[in-house]
Every structure is written in C-alpha cells, then in structure tokens.
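Every protein chain but one is kept in place in this view of the complex.
Let's turn to subunit A:
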Amino acid sequence: MTALPYVDGNMLDGPLGEVFAVDLSSATARCAHCGTPGPVAGLRVYSHAPGLVARCPTCVEVMLRLVRAPDRAWLDLRGATFLQFPMSPDR
C-alpha cells in the first residue's frame, strides 16, 4: 500500500496555534472554489513543500497556505470564504 502524499488537517494545530488564539481543530472552513464547508481537520495538507498547503478534500483546490520564516509567518486564506469557530455562549 502506498502512503498518501498528504496528512490530515489535524497537523495544522501546532503551526496555526502560533498565529491564532483559538483552537482551529474544531473550526469549519468553506472552500472558495467549490463552496463545500468542512472541518479544518479534514483538509489535505501537503507539508513536503516550502510551506504548508491545505487543500479542499472535495475539489482539491488550495484553501490555506502558511509559510513560516524564522522571524515571520504568512497566512493566505484566499481559498476559504470563511472560518467558523465554536464560541462559548457564556460571555
């Protein structure tokens, strides 16, 4: 059996945890290309690359890119029309 060339979006927890104050593992993202919403944890992340490239599991278009330099990071979300986070109603 050949290993898949990607891992699931759970691996984004650590890298995006550097950028976001919220836990992205429970977030939902909507693909800007095909419109399918789904859990960030279900994205296909290509990590053997100069940055992380997360693709829609439905249409395989790019939804998120994260490039990490030693002193800076770039997050490109143009492929996602929204990120939805669960929030506590007890505020």
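Here, a contact is a pair of C-beta atoms (placed from the backbone, for glycine too) under 8 Å apart; a residue touches a chain by one contact, two chains touch by 3 or more; residues count from 1.
Criterion: contacts and distances are computed from a predicted model.
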{"item": "Per UniProt, the name of the complex member that is left out, chosen from \"Metal ABC transporter ATP-binding protein\", \"DMSO/TMAO reductase YedYZ, molybdopterin-dependent catalytic subunit\", \"SUMF1/EgtB/PvdO family nonheme iron enzyme\" or \"NADH-quinone oxidoreductase subunit J\"", "value": "\"DMSO/TMAO reductase YedYZ, molybdopterin-dependent catalytic subunit\""}
{"item": "Contacting the left-out chain in the complete assembly, out of A:Ala21, A:Ala69 or A:Met87", "value": "A:Ala69"}
{"item": "Missing-partner contacts on subunit A, residue numbers", "value": "5, 46, 48-51, 53, 55, 60-62, 65, 67, 69, 72-74, 76"}
